[in-house]
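I'd like to ask some things about the structure below.
For this view, one protein chain was removed and the others were kept in their places.
Up next is chain A:
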Amino acid sequence: MLFLIPALPFFSALVLILAGRSLNKAAVSVIACGSMGIAAAITLVLGLPFLQSGEHIIVQHLWTWMQAGSFTAGIDLRLDALSLAFVFVITFVGFLIHVYSTGYMAEDADYSRFFACMNLFVGAMLLLVLADNLLLLYFGWEGVGLCSYLLIGFWYKDPANGYAARKAFIVTRVGDTAMAIALFMLFQYTGTLQIQQILDQAPQLWAAGNSTIVLIAFLLLGGAVGKSAQLPLQTWLPDAMAGPTPVSALIHAATMVTAGVYLIARTHVLFELAPAAQTGVAVIGAVTLLLAGCSALVQTDIKRVLAYSTISQIGYMFLALGVGAWSAAIFHFVTHAFFKALLFMGAGAVIVAMHHEQDMFKMGGLRKQLPAVFWVFLIGSASLSAIPFITSGFYSKDQIVWLAWSSVHGHTFYWIAAITGAFLTAMYTFRMVFLTFYGPKASHHTPHAPGNSMMIPLYILALCSTLAGFVELPHTMGHVTLFSDWLQHILPAVQLQQESTALEWTSQLLAAGLTFLGIYIAWVWVIERPDGMLRFSQMPFMRWLRKLWFSGWAFDALYDEMLVHPFVRTARMNRRDMIDRIYTTLARITEWLHNMLARTQSGLLRWYIMGVVLGAVVILSVLIWRVYV
């Protein structure tokens, strides 16, 4: 049964690639969504025994992929509590995104190509999280990269989209290379790529802090950073907004960017043996969440706000992984998948309603015109900015904020970063909400309300964004730990340096207070005194800062200067090198010969006869000469 989960999307993708052109849109939708729906149903059936105990594990050996010497890699799938959490989110949220896409992409000419790529994307991601050995995981990893390229550049007629797609592919490739080296090293030292064997052997092979394991862990981190768009490889994600909105939802919520989180959680034993790398994870997470939060504050494109917010939220997950709060990271992944998919699809509904206008300053006043979209978007925003008690985002983020300080690997610096990040999150989220839905009507478009196929997934996700938080409540409020208990057989529980209810209360109240302060500032900024804020932002320093943040801390320009321009210059210098010249000369000679011969082909019949006659005369004379002389 297990193999059906990745096989169904792959099969559907295959059908759509081969026969997509001859199917009508209804058939394409049924195949694409049906395969996802069945995969989600199978996940639920298989997941039922896991509810009783997180120890349950399903392993399925399909066939041996390759064998060379002592090395074997099989197509082996393995489902445990950690992969189940991912598989559940991927299939369930993926299914809703597919249903939503049938509405969003209804007008598109390349309907079947879109769904083929989406199915392939989901299939690759499922293979990634279900793989039992690192090679198969890497296969899924690369498959995800390929599909992200295909989907970001989906509207390939605009060169900018193609550029964004290439950028996503190449930047993540940097991380992939690091990860490939990590796999080679792991194989060299352990002689296997089976994840479980590596995790079992690692503590015997290496002492904690051994330089080899630190190097391996850092290389793995490099791979995770590339896929998860963390510092310093985060630049591809904001540009990835070039793709259709459901693709953004899929990349951000269910697939792709969470692969890095999965990789680190899966190989957590290695990271525990390498404290330096684990600190690296936490620092990268903390810095990224702050940088991306600042950038999100000044964006004008609604999708770019959400893109930076994803980078920032994954920064939270990395921070949690870095302080050893493994299950908190996965918990935040699950809730984030719900509310980020909700926000992206809500934003997509707004964009469609506004006739593909993405600039928030050209929206405004949509609350009256699109009430249903407004309410679900508000629920998603509340969850993203972690409004206390009623949203799932509060429970997951609050856990990370608290553990960033109280875990044995925690540090005050992390806590400050996390809580500042919470403040920034609330501010940029509600700036977006107020700009889009409140204020004067800024556009002459008459928005048209999205259809049912788009709204029903939004309602379901809005429900999940609210309820998913209640499986894990903090000590101070009921102390429910269903989720972390469930994962603790796979991921060790977090170790606290001290437990203090009073401090936890303080942290929570502070976080909640800062959230509300952020919302209030956004209100003042956008609604109450926009002119005052405008004057403030016109001050020279603020303008400079705004420009810096708007460009995502100018990382693009930095990389252009550091890497792209020198490379282009070297390439231009090597344009006419020796080897090239040999081949161009060869080509020239051939071309010259061709021209000579082409001239004889005049098309005049009598010239040809003349040629034949002359040839015959020459041959005859030679023959006669040979016979008689």
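Keep in mind that, in the parts below, contacts are C-beta pairs under 8 Å (C-beta built on N, C-alpha and C of every residue); 3 or more make two chains touch, one makes a residue touch a chain; residues count from 1.
One rule holds in what follows: contacts and distances are computed from a predicted model.
Within the choices "NADH-quinone oxidoreductase subunit K", "Sn-glycerol-3-phosphate import ATP-binding protein UgpC", "Cellobiose transport system permease protein" or "Hydantoinase/oxoprolinase", the name that UniProt assigns to the complex's undisplayed chain is "NADH-quinone oxidoreductase subunit K".
Note that of A:Val408, A:Ile527 or A:Met610, the residue touching the chain absent from this view is A:Met610. By the touch rule set out above, chain A reaches the unshown chain at residues 597-598, 601-606, 609-610, 613.
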